[in-house]
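Excluded from the complex is one protein chain; the other protein chains are retained at their positions.
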Amino acid sequence: MSAPVMIQFTEGVLGAAVRMATPILLGTMGEILTEKAGILNLGIEGIMLMGALTGFLTTIATGSLWAGVLAACLVGMIFGLLMSLLTVKLGLSHHVAGLGITLLCTGLAMYIYRLVVGSPTVPPTVHPFTTVPIPLLSKIPFIGNVFFNQYVLTYIAFLSVPLLSFLLNRTSAGLAVRTVGDNPFAADTAGIHVTMVRTLCVTSGAGIMGVAGAFMTLAHQNMFLAEVVGGRGWVCIAMVIFGNWNPYVAALGALGFGLMDGLQLRLQNMGLSLPFDLFLLIPYLMTLVALIIMSGRSGAPLALLQPYRREDKV
Amino acid sequence: MIHFDIVKRKPMEPWQAALLPVIAIAVTLLISAGLIGIAGADINEAFASLVMGAFGTKFNFFETCIGAVPLVFTGLSVAFAFRAKFWNIGAEGQFLAGALGVSAVALALPPVPSFVGIPLLIITGFVCGGLFALIPALLKTKLKVDDVVSTLLLNYIMYHIMGIFLFGPLQMPGSSWPVTKNFADRLVFPVLIPRTRFHLGVLLALAAVAVLWVIQKYTVLGYETRAVGVNERVAFFGGVKTWKVTIITALIAGGLAGLGGANEVLGIQHRLILDISPGYGYTGVVVAMLAQLNPLGVLATSFFFSAVGNGASTMSRICHVPAYISGVIQGLSLIIMLVCLLFRDYSIKVRRSL
Partner (left out) sequence: MMTTDVKKADVPLIQMQHICKSFLGNRANDDISIHVDRGEICALLGENGAGKSTLMNILFGLYGQDSGSILIKGKTVSFANPGDAIKEGIGMIHQHFTLIPGLSVLKNLMTGPYGHTGFLLNFQKARKDVRKLMDKYHFDLDPDALVSSLSIGQKQKVEILKALYRGAELLIMDEPTAVLSPAEAGSLFSTLHGLVNDGLAIILISHKMKEIIGVTDRVYVLRRGKLTAELKTTETSAEELASLMIGKAQDDAPVFIPAREGVLKKDAVLHISGLCAVSGTGAKRLDALSLDAAGGEILGIAGVSGNGQTELCDILFGLSVPEKGSVVVNGKSMTFGRPWEVIQSGMARIPEDRIGTGLLMELSVEENMLLGRQRNSEFCSKSGILNRKAVTRTADALMNEFDVYPRSSRGVVRSLSGGNLQKVILARELERTPALVVASQPTRGLDIGAAAFIHRRLTAEKERGAAVLVISDDLDELFAVSDRIAVISGGKIIGEQSRSSFDRNRIGLWISGVA
């Protein structure tokens, strides 16, 4: 391959990486917020799917893409409230409650889709988001196209990283979240309302996850399929651990996954004769390898997975 | 202000605890009735067609039985692992590993008689599933990698490995679909009841339930796995070699799920296809939780979910309620069962604060 073709190829791959990282970024930030307060939300896979469906159907109904995003966020928050009820209020197993929500959402999403759309020979589509170049910045050679010629949702996803970090480290709300996640009794005796903080974090985190799902049907693709989320929710869970609960490091991991995802599409299109499934396999394998490398370190919130009942502590 | 306090209560009698899944299912069906109503179908008609599809005819009844077989295996797998606090969400991947291993061997076997070939294939299924479960178990004991995440990722990895084989070396010559050749007739499970698909696998499933029940109640292994599940530190203090227990638990749990995979290819499909599992591993979690991790309970709950699955497809044909309702029922029953389990150990007291 000649040099300009190489550069164009790389530019394309990196641009795709940034794009494909968007849902992972959003989902991971939502999950970090949730886990920092002490709750593990395994419902993310299902919530992202419900977000994908809700966004899609709302856009078809209203004609507005942003209405779809908003609806996805709201639906995500509803399931976040359910998760809060189960884990925060009732103190049930995070693992099983989360899995239950994923199973419920998966079934519900397909059920509703089938009800509303039926089984047409040509599945309905929407006019997806288009990329919005940022004036001036997008003209920078190479970097311009990679970073500044993306969907608005992608810009939002990238902004969410420093925003979350700022929230957690430099605001009193963030300090409250971290205290709740490390030592809920300490938070309680400081006058912090543990249940409310946890519920807020789980709910808003789930709202963000809903938006991540909507990205898949409103930007990445333009239709809804059962496999549209395809395990990305679990990748977010892994990215949180990989990033040691730090938004910036987790974001790096998300970009890495996006890179693998984007590379995989391009290599296929180039007609390399490797098995198709090998490419689909690589992102998950890399995630697992990354987890193994990161094993043993732990910046995990100390009270993660532990329900808080004041009577048990006093 | 009114407060709800969650207060520890006296332990429940066994018969009361056995009622919990019944309550969970009842509530689930109630909510599902609502969803069916939204679909515009008549609720009575819908449930009638559900029951009809599940056991209305002799054929349907036997179909429900054989549909329960993979759920029994994944349910036992998850139940046994959960008891030792090994969160085996990877039953799906272990199921696929068993199916893949058995298919590869079945296609490669020279002509051997049934009584050699079939037991060999069954053992292969167990071993493949067990070995695949060894990966997350080793990661957990040696490297402290979280077992929930690793098993989830491995499910997807195994699925794509299967894809590589099904579009590659194992693919049926001349086809562009991810399917294998049919296995030789002497290598598949014999049908036990004529004019049905009721196959040997059902007996295997029943045997597995019995074996696991004995293990849990009457063996040292069962005792030690339970101890590790209750409190690993205390078990270690008590001389249990906890890492060994985790590994053995993983091998057995994986093997059971792998057997489920073996059953599907040898008993129903007689070949390997990409969609060999519509999520049996995940349904296994629901089956196990509703059974409260008890092997006999697994038998009952897997039959129930198989019934729902079969009934739902009949219902969708007759009443045009999407068959996906069975997935909704699975998710709902898991959540509601969790809440019911809460009431096994706690009761809610209303308090007015001053």
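In order of appearance the chains are A and B, and numbering begins at 1 in each one.
To be clear about the criterion, contacts are C-beta pairs under 8 Å (C-beta built on N, C-alpha and C of every residue); 3 or more make two chains touch, one makes a residue touch a chain.
Just so it is clear, the structure is predicted and the values come from calculations on it, not from any experiment.
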| item | value |
| --- | --- |
| Residue of A:187, A:201, A:219 or A:304 touching the missing chain in the full complex | A:187 |
| Sole residue of B:123, B:184, B:221 or B:318 that reaches the chain not shown, by the stated touch rule | B:221 |
| Hidden-chain contact residue, picked from the options B:19, B:38, B:203 or B:230 | B:230 |
| Contact footprint on subunit A, counting only the chain that is left out | 170-173, 175-176, 178-179, 182-183, 185-193, 299, 302, 310, 314 |
| Residues in subunit B touching the chain absent from view | 1, 10-11, 217-224, 226-227, 230-231, 233-241, 353-354 |
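To be clear about the criterion, only the chains that are shown with their structure count from here on.
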| item | value |
| --- | --- |
| Footprint of subunit A on subunit B - complex, ascending | 5-7, 35, 38-39, 87, 89, 139, 143-146, 148-150, 152-154, 156-157, 160-164, 167-168, 282, 285-286, 289, 322, 324-332, 334-335, 338-339, 341-342 |
| Residues on subunit A engaged by subunit B in the complex (per definition of touch) | 42, 46, 82, 86, 90-93, 95-97, 99-108, 110-111, 114-115, 231, 234-235, 237-238, 241, 275-278, 280-281, 284-285, 287-288, 291-292, 295-296, 309, 311 |
